[in-house]
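As you look at this complex, bear in mind that one protein chain is not there, while each of the others sits in place.
This part shows subunit A:
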């Protein structure tokens, strides 16, 4: 066992960012830019050089509003429809308006986007109506570029420390605790403002392969931020709108829409005919696929074999060198090739991710959560369908807002009793030398979520699922066991995953209608109810520590059709 296991190490900073992925690195850069005198620190479970969804780059920006190609209002209207009306249009409009200047800034930093002969950004149409996809076929450098920016700006980075809890005093955030997953040290960081950018809750359901870490999302993102925000007293929303996306069967890379779609690739039925009208990833698309399955038109296939060789070669180059570059090996093992026949697709496991769907911590137009001093951005913050560019734009907003808050805030000491309690919780699994291994308990939670809480959903099934989750919480969590710092980290993720499973199931039980196509399709309430259903679910924790679900109204829409200008000025 490591000789520093359990030792305490203290830090102090003005702005603390938890998670140095897309949103976190940008938040740090922009907080520092806003007030260079502030101390800005990133806490990262992995190493920021290669952490998060974009560790190996990305194929493109899925949703940039580029002048001349689309307008922010058109975009907001498109996302309002894709998300069935349940959103705060102000944050989406802010995102749409700020996206272009972010794209230009990334371009000036050396991120390589596709451009035409005149040097203008190439923009592809994938969405139902508008043109928003900006390809980055040579985008594998993206994380390296952000890493260098962080390094050059005197931002402190603490790698290999996993945040385990948010410290509060008088309903205000005062710091964070963490575990060094390499050494076992216990870390306490006092901070005036904290930004959560921990990404999706990717380890919620079981992938088709049954391999626990074969998730679509980077499995480092286990939902820690969702659970820590909940435990600290912040509110979360739309956790019933789980993310499910179409993937290649067994390989966790995107199948079609964004890269192959613009060149004529499509999702096909077994006869090679188009299965879906439009391949933009939405709950409606997944519903079309589910219905096709019920009709026997299944599996779905990725169809590229009708395309000219030069287009197939280009698509293959992008898919095999960027984002998920082990894909060539998967095909080599299976003897499959885009040229020879269509490739089997399937649906991903369910997860929570506002980047692709809507589930996240409730944030306002300044990226503030409902807990004072706590900000959130990226996949963990509810700004529907925000994808990578949203992580950057809302990350920047969170960085700037948090910096402004930290500048004016009086610093407050964390409560020693709260720290000691967390210390005890963190190291408890070391004392259960013969308890359960994290993998077994995680498997059981995720199996239960896949079988009882995944669409098509029903009240009876979800209530049984909740009983199982409660049993696991009472009987199995206290018996989790770990033997070294790494295992301890994985073990601490298990209760976070359980929190996410319960919060999502409770939200799904609350919403007695169907919405977001397949994502919240309830067999016992199969239709969408626009009279009673136009609200946002809210999950929160009562002072007694029980989970509560309720609702808040959807903020009044400011854009009610695709050409409408906002009725009132929107500022950040």
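Basically, a contact is a pair of C-beta atoms (placed from the backbone, for glycine too) under 8 Å apart; a residue touches a chain by one contact, two chains touch by 3 or more; residues count from 1.
Here is the rule we go by: contacts and distances are computed from a predicted model.
A.B. asks: Assuming one chain is omitted from the figure, identify its UniProt name from "Cytochrome bc1 complex cytochrome b subunit", "4Fe-4S ferredoxin", "Carbohydrate ABC transporter permease" or "Fe-S cluster assembly ATPase SufC".
C.D. replies: Protein name of the absent chain (UniProt record): "4Fe-4S ferredoxin".
A.B. asks: Out of A:18, A:31, A:46 or A:239, which touches the unshown chain?
C.D. replies: A:46
A.B. asks: With the full complex in mind, choose from A:326, A:411 or A:460 the residue touching the hidden chain.
C.D. replies: A:326
A.B. asks: With the full complex in mind, choose from A:425, A:486, A:528 or A:562 the residue touching the hidden chain.
C.D. replies: A:486
A.B. asks: Contacts of subunit A with the missing chain: which residues?
C.D. replies: Touching the missing chain: residues 45-47, 49-52, 55-56, 159-160, 181-182, 209-215, 218-220, 250-252, 324-326, 329-330, 333-334, 434-435, 437, 486-487, 489-490.
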